[in-house]
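Notes for the one structure printed next.
One protein chain omitted, others in place.
And then chain A:
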């Protein structure tokens, strides 16, 4: 039986745009390097090196936190992509895929063509990969994880090669590994010289079981991957992007994948959600609806472009997730004649376009933010916090002006001041004394005396009307 294992040593790193600058993913708990790009390796950095040493060796190093969850998510995406070319796939989270190559050989007429198909798909994904074949799943995995690329199919070399792999690359428990090293055993070939019965008298059950799977005395458990019924793509951005338009290029690639996904299933979908991940803030979700079943990336892109014109990011986005609604069969009975060519775009597209253009703002969705500054509380502030009914909010006018207006008419102060001096950390710092006042007409006004904030001179401003 021939198996193929693909080890992905830098999945998360490969999902970022390539750069000439040294870049490394760092485990936040141990502060050690986990994944490195070429320039970082060239600067002398190696995996498992400490951050302090790495930063001393390479001052230009760009550091990104390693996220095992992202790596795993990306592995699932890889499985989904490769599923088009190979049926029986097993996942080894967070960085490996195992293929039952034997069963695919007759469809492809040999391993070479099978591998070239997989290789083409892998190249399109731009990921680093170490492939290794083996007569048993554990052997193929061992070879790939040891960094020994191997595409042999003849049984004899395959049975020999894995035995020369160092034990440290195996899945033996750390304790066993240390015990074997202390006996002067560093490679499987040396270990297998010893009678298995004597080893069984000395090693734990898991280690013996692993050795038996490697030597073919015991079968490995098999759990095949089944692709999900929906499309979901996560992409981490190479750097934080502060305007939605800059995201276009990155989202476009995911839309192309979506189109491929749907077409492969002869499906369409009505909508997708684009979740923009922002540091410190809750993710921002943008929903794009096509008005009817759609699969073309071009159409989705157009709707997204319109939507992006009105999407403002409060803080830069660090990544996005594109998740499509469940797809369904694109059968001709779902269409009628009038759907076709009724102007530059059809009715459904136009509705979708308008919805994309006016969506959230037209609905007047007003989140309540936790902030002393009135304008930050009562007006939409993209992603400034969860929306909760907060009864502790101060008394504020029922009609709050979006922009305070200079107010020159006579006023009689009823109560105040309430002084608000805050927001020094962002672009909207305020130094204001608020009063409740009445004008000549008897209207209850909320006015403030600005004291040198971004509104130029100290003067009275009207900020709202009490009912």
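As a working rule, a contact is a pair of C-beta atoms (placed from the backbone, for glycine too) under 8 Å apart; a residue touches a chain by one contact, two chains touch by 3 or more; residues count from 1.
Throughout what follows, contacts and distances are computed from a predicted model.
Between the listed names "Error-prone DNA polymerase", "NADH-quinone oxidoreductase subunit G", "SusD-like starch-binding protein associating with outer membrane" or "Dipeptide transport system permease protein DppB", the UniProt record for the complex's undisplayed chain reads "Error-prone DNA polymerase".
For the chain missing from the display, the contacting residue among A:17, A:68, A:124 or A:194 is A:194, taking the whole complex into account. Looking at A:55, A:117 or A:252, the residue that reaches the missing chain in the full complex is A:55. Residues of chain A in touch with the missing chain: 26, 28, 31, 44, 51-53, 55-57, 59, 61-65, 179, 182-185, 190, 193-195, 198, 201-203, 279-280, 369-372, 385, 392, 394-395, 415, 417-422, 424-427, 433.
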